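Now for subunit A:
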Amino acid sequence: MFGAITKAYGALKSIAVGLGITGRAVFQEQSTVIYPMAEVKNLGHYRGHIELVGSDADPARPRCVACGQCMDMCPSGCITVETAMAPAELKTNAFIRAESIMGQLTPAAHFDVMIGEREPKRFVLDYSACSLCGQCVRNCPAGALRFSTHAYFLSRDRADFVLDLKERLAGQAEQARQAEQARQAEQARQASGSPQAEGGRTHE
Partner candidate 1 sequence: MNSAAHIVYVFHLLVILAGGLVATRAVQKDRALVGLITAMFGVAGMYLLMNAPYLALMQLMIYAGAVGVLIFFAVMFTRPAQGQEERGRYLKRPLMAVAAGLLPAATLAAGAFLFIRQAKAQAPEIPVVQLGAGLLGRYALAFELISVVLFAAMAGGVLLGFERRRRR
Partner candidate 2 sequence: MSLDTPLLSLLLGLAAILAFAGANGIVLVWVERKVAGRCQRRPGPLHVGPYGLLQPLADALKLISKQLITPRRSDRLLYWGAPLLSFMPVPICFLPLPFLPEMATVRLNLGLILILSFIGLNSISLCLAGLGSNNKWSLLGAARAIAQTVSFEIPLLLAALTAVFMAGSMDLHEVMAAQGPWPWQWFGFMNPLALLLFLISAVAETNRAPFDLPEAESELTAGFHTEYSGMGFGIFFLAEYAYILIICGVAAALFLGGQQGPVAPGPWWFLAKMYALVLLVIQLRWTLPRVRFDQLLNLCWRWMTPAALLNILATMLVMLALKGA
C-alpha cells in the first residue's frame, strides 16, 4: 500500500516536472530563425557545389589548366572537362606537378602540366550526381576550384543541375565588375558630399 502510494506520487511528480519544462519553454526565447525574413548567419562555412576560380590577370578566365585531375578524382564522375589549347600569349614556362591519390599508390602517376598551355573549352558539372566529397578541390594542382556558398539551389527541371562552370565564372566576373563599378560610383558620390553610414552585408 505504502509502496503503491510512493509509486503514484513519483509518477505524478514526473508529470508535473514535464509540464513545468514545457511550460517554461513557452516563455523562453525561441530558437527559430525566421528564415525568409531573417537570414541564416552560418552560411560562411557552407560548402556548396564547386566553382572555377578566375585567374589573377583576368577574373573571367579560369585558372584551370585542364589537366583532368578533378575528372579522374571524382568518385561519381560528375565533372566533364573538354580541353582546348590556350591562346599562345598565355603560355608560360612554369610547370606544376599533378599528383593523384592514385599517384600516391603508384609513384609513376606523377605528371607535369605546363601552366597556360591548355584551357578548358567547357567545364561541365552535373551537380545532381555530386556528393560534395571535395576530392576535386583538394587535388586540383592549379588551385582552380573552390566551393560555392550557393546553398539554395533548386529548380523545377532536373536538367538545370548540369552547370557549365566556365559560363558561370564569366557571369560572376561580369557581376563582380558591375558591383565594383557601382561601389566606386557610390564612393565617389560619398566623397563629393552626403556622407552616409555604410551598412554592408557581411556574408558572401
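In picking the candidates, the idea was that all candidates are chains of the complex that A comes from, given by their letters.
In this text, contacts are C-beta pairs under 8 Å (C-beta built on N, C-alpha and C of every residue); 3 or more make two chains touch, one makes a residue touch a chain; residues count from 1.
Being a predicted model, the structure only gives us computed values, none of them experimental.
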item	value
Given options 1 or 2, the chain of this complex that touches subunit A	2
Subunit A - residues contacting candidate 2, complex	4, 8, 12, 15, 18-19, 21-23, 25-26, 28-32, 34
